[in-house]
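Once you've had a glance at the structure underneath, I'll fire off some questions.
Apart from one protein chain that is not included, each protein chain of the complex appears where it belongs.
Note that the chains take the letters A, B and C in the order they are written out, and that residue 1 is the start of every chain.
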Amino acid sequence: MRRLAALGSLLLALGLLASLPAWIGNSYYVNIASQVLLYAVFALGLNVIVGYAGLVSLGHAGLFGIAAYSGAILITAGYGHFVAIAGALVVTLGVAALFAVLALRGTGLGFVMITVALGQIVWGVAYRWISLTNGDNGVSITSRPAPFGLSLVDANPFYWATLVVFLVAVAAIAIFVASPFGASLRGTRDQPRRMNALGYNVWLIRFLAFLFSGLWSGVAGLLFLYYNQFVSPQTVALTASAEVLLMVISGGTATLLGPIAGALLVVIMKNVASGYIERWNFVLGAIFVAIVIFMPEGLVPGSLRLWRWATRRRRQHPAGPAAMAPVPHGSINGGAQ
Amino acid sequence: MAPRVGRRTFAKRVGAAALAAALPMPAIAEDKPIKIGLLTVKTGPLAQGGIQMEQGTNLFLKHRGHKLAGRKAELVVGDTGGNPAGTKTKAQELIERDHVDFIVGPLAAFELLAISDYVAQHKCPILSLAAAEDMTQRKPNPYFVRASGTSAQAMHPLADYAAKELKYKSVITVTEDFAFGYEQMGGFQRVFEDAGGKLAKKLWPPIVTPDYTPYLAQLSGVDAVVSGFAGSNPLKFMKQYKDQGLTLPIIAGSVAMDDALLKSFGDEAVGTISCSGYTADLDTPSNKKFVEGMVADYGNIPGIYAAGLYMSGMVAEAALEKTGGKTDDKEAFIAAMRGVSLTDTPRGPFHFDHLGNVIGNAFIRRCERKDGKLVNTTIKTYKDVGQFWTFDEKWFLAQPVYSRDYPPLKG
Amino acid sequence: MSALEVSGLQKSFGGLRVTREVNLSVEPGERRLIIGPNGAGKTTLFSLITGELRPDAGSIRLFGREIVRVPSRRRAHLGLARTYQIITLFQRETLLHNVMLSLLGLSGLRWNPFRRFAQQAALIEAGRAALARVGLLDMADRPLSDTSYGERRRVEIAMGLAQNPKVLLLDEPFAGLSIEERRDVQGLLASIPHDVTIVMIEHDMDVALEFAERITVLHFGEVVVEGSRAEVVAHPKTREIYLGE
Partner (left out) sequence: MNLWLLAANSIAFGGLLFLLSAGFALIFGLMRIPNLTHGSLFMLGAYFGVSLISWGVGFWLAALAGGVGVAVLGGLIERLLLRRLPGAELAQVLVTLGLSFMIADACLMQWGGDPISIETPAALRGASRVAGVAFPTYRLGVIVIAVAFAVVLWAMLERTRLGAMIRAGVDDPMMARAVGIRVPLLFTLVFCLGSGLAGFAGVIGGPILSVYPGLDQDMLPLALVVVILGGSGSLVGAFVGSFVVGVLYNFGQALLPELAYVVLFLPMLVVLVVRPAGLFGRSSP
């Protein structure tokens, strides 16, 4: 019965997502939806390393941006989209491997700081290696790919293509997390020493997870490139790394829906709410602070907790325990060990 | 049953029809307002210029009673956050959701470049003060109009003035390490060297440079220093320069000595010579009205950001008057814009070249203290300055765009 | 051939010589007890044997094979398992998941990113068997955070046993347990077949002495006494260390 309900709501969600352009109306909102999806892929990718490996990266915009830059440069050089995409992902994985080797020298805050430094170096290179990146002017591309002959120029087909990539990402990450390797990864997050003593190669597990995270960051970077048809140093800035990290944390780390909710929150605030609220940056900051106060574990797990608490309370006595829904302590301490 | 029409209603209708027939086209279209999209930056480090852009636009609409060519004018503002991706999204919002008739803004070159192709695809006219040279040169956008000028447009006359009137033989240039800086100094270099001057060094501090001392330590052995800083950097640079006890004269580009920035400067700015396509002290009726309005409404002496948007508004207005208030035919609308020739604007008379870039005055000013306040006083006006200066357009466009390494340093 | 042979083992932290010179030989199937006052270097010795710490000098042989240069995680694959004095389990997971992780550590399946971990029949079966051995089968699906301290101690042992080790190192398995729990664990340890060699650190002399065949007394990082129960108890050095005589 429960499985049936789960299947039903999954199908309903899929149907809603697929038919979104039909009922959302304006192409502007369809584009916003595409952005939510592409940032959700990015956040899901980052969550692999932040949520499941317990390693906080503040340099992932570097990987995202390297994929976008590589794609843009290959396309500008005259290669086809297939070569550009494949090439960009290979380059991204190569750089992710280098990032991982360096960053995994540290754990906890050491890891964070190494990723900050790496991200800043990528930013410096993007800014300064003008012959390759065109400096602060950035690189424009004029076309989007046409898979199976379907043009992605218009908002709707681009949305559907992004949706397909998004669904593949969600499925891949869901399978990954539930797999024996995913269990091993979560083990290295919670008890790295113990895992080592149990026979696991903790370093290699983290390394591979970093590559997997980098791969999805790269895929998101390519979506970003094709969406904007433009990439510039701001794409790889520290603020961009911080932004996607905020998506992951605010939505809820180590959950599948959390990063998606976080991407939705940030993209909507930045792009839609900013049209109505002049001081949207202040409001966004206030929302983050409010999340920490009321749902320190993130929006998705926090809402679930409140929901469970509310329904249990209703089922029990109306005057049940008067205390607030208990906030689990340290439930989102990431890099700590 | 036929609908009853009362006498008074009938009279009104006839009157309205008669009025409509008597007036030119705009009045007919009056029921549907003209929608103007403003792309600007209201949050983050670039907000300084962005807020002034919005002020300039608001003041213009206020002066026109929120009516252009007889049609009601509506402003939709998009905050780009100062980044290219945000600019793209806001441009989509303005074009696809709000269906604006044209866009004014954005502020920075990298913002404009991120949406250039997009607005061209949607045939949306865009009037920006972002100074990227190639937008009206090697990669022109047919829907683009620029009433402020290219990066180098004020630097060419500055170099001319420095070499011929100030008789400087050698200079060091210093400006931020980004395209706007390269283009400014490239333009300066070409004209200065043609006039027999020499660039000893070109220094490029990163945009974020809290302390300029590593660059100040390299400023010696020349007649003057050319500064092309933008945003809040001119303030930091000039102050640190003075504190360091350096005494070489400074000559500056338009935004480095922007009139709106003067209230933030101290004595270190006195004596600095700069060149700009707009100057607050220009004595024209429309500039007087503009400056007084800015002071009254916002308490600010305006600079090129507010003036650029005010003038963009004037260009759009003049074009609308030519098309009879119609914007449906985008090609006709943009052609009308590029054909605009105004005589009384805050920067004096100007018109556009065939690429959509302004041809107008460039003002050489000296910063002075008057009644306790810093002001830029115009000391020379170069008339009808275009983006190609005195160079042949064909030759100019055959050269690479000004960059960090082009023109290369001699010797 | 000894199951575990340690010779000339040394380890210093900064200037502090925690392990001065340890020589130890444990026969296959033996139950060895290591005792010593606080700071004697007992847990450090375990960490050196499992490779979590790198010795400054010395040799460690597992069934004759030199393992001092073998990475810690490989030693698990060679049949060495340990439990921890301070419980290091996976708090958010179920008991079964904990034990399955222990099993997975030695399985090639641990690299598999495609299959469902929760549906690995072989691991589940072995995990349940290990839990059954420590009497926790009925709690298999309970999250670890819902269990008592004594139950966690038993999960620790179950994780050690699940790996089918040849040599099992138990670090204070009775610490913090109630009298009944001690009896349970005691019975559990007694039921471990003798093809598993066990080395145990323990403070509780009553249970420990009953369990051990031979005893090693460690003091200031050195083996001071070694022998049968009676020998060690009678040895003047033991009395000196423990009773300050």
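Assume a residue touches a chain if its C-beta (ideal position, glycine included) is under 8 Å from a C-beta of that chain, and two chains touch if they have at least 3 such contacts.
Being a predicted model, the structure only gives us computed values, none of them experimental.
Asker: For the full complex, can you list every visible chain touched by the one that's not shown?
Answerer: Per the touch rule above, the missing chain touches A, B.
Asker: Of the listed residues A:A178, A:A220 or A:I249, which contacts the missing chain in the full complex?
Answerer: Here the residue in touch with the unshown chain is A:I249.
Asker: Which candidate, B:F102, B:F144, B:Y182 or B:Y215, sits in contact with the chain we can't see?
Answerer: B:Y215
Asker: Among A:A273, A:I287 or A:L304, exactly one should touch the missing chain; which is it?
Answerer: A:I287
Asker: Could you tell which one of A:I32, A:V50 or A:L257 touches the chain left off the display?
Answerer: Reading the full complex, the residue touching the unseen chain is A:V50.
Asker: List the chain B residues touching the unshown chain?
Answerer: 43-45, 47-52, 177, 203-206, 208-211, 213-218, 220, 231-232, 235-236, 239-240, 243-245, 260-261, 263-266
Asker: List the chain A residues touching the unshown chain?
Answerer: 50, 56, 102, 105-110, 112-114, 116-118, 120-121, 123-125, 127-128, 238-239, 242, 245-246, 249-250, 253, 279, 281-282, 284-289, 291-293, 296, 329-336
Keep this in mind: only the chains that are shown with their structure count from here on.
Asker: Relative to chain A, which chain has the most distant C-alpha mean position?
Answerer: Ranked by distance of C-alpha centres from chain A, the top chain is C.
Asker: In whole angstrom, what separates the CA-based centres of chain A and chain B?
Answerer: 38
Asker: Please report how many Å separate the Cα centroid of chain A from that of chain C, as a whole number.
Answerer: Taking the average C-alpha coordinate of chain A and of chain C, the gap between them is 41 Å.
Asker: Can you list every residue of chain B that touches 2 or more other chains, as numbers and ranges?
Answerer: If we look for residues of chain B contacting two or more partner chains, we find none.
Asker: Using the touch definition from the top, list the residues of chain A that touch chain B in their complex.
Answerer: 26-29, 31-32, 35, 127-128, 130, 135-138, 140, 142, 155, 224, 228-230, 232, 234-235, 270-271, 274-275, 278-281
Asker: What part of chain C is in contact with chain A in the complex they form?
Answerer: Chain C reaches chain A through residues 50, 52, 72-74, 76-77, 81-82, 84, 88-92, 97, 100-102, 104-107, 109-118, 120, 159, 163.
Asker: Quick one: which bits of chain A touch chain C in the complex? Just the residue numbers, please.
Answerer: 175-176, 178-184, 186-187, 190-191, 193-202, 212
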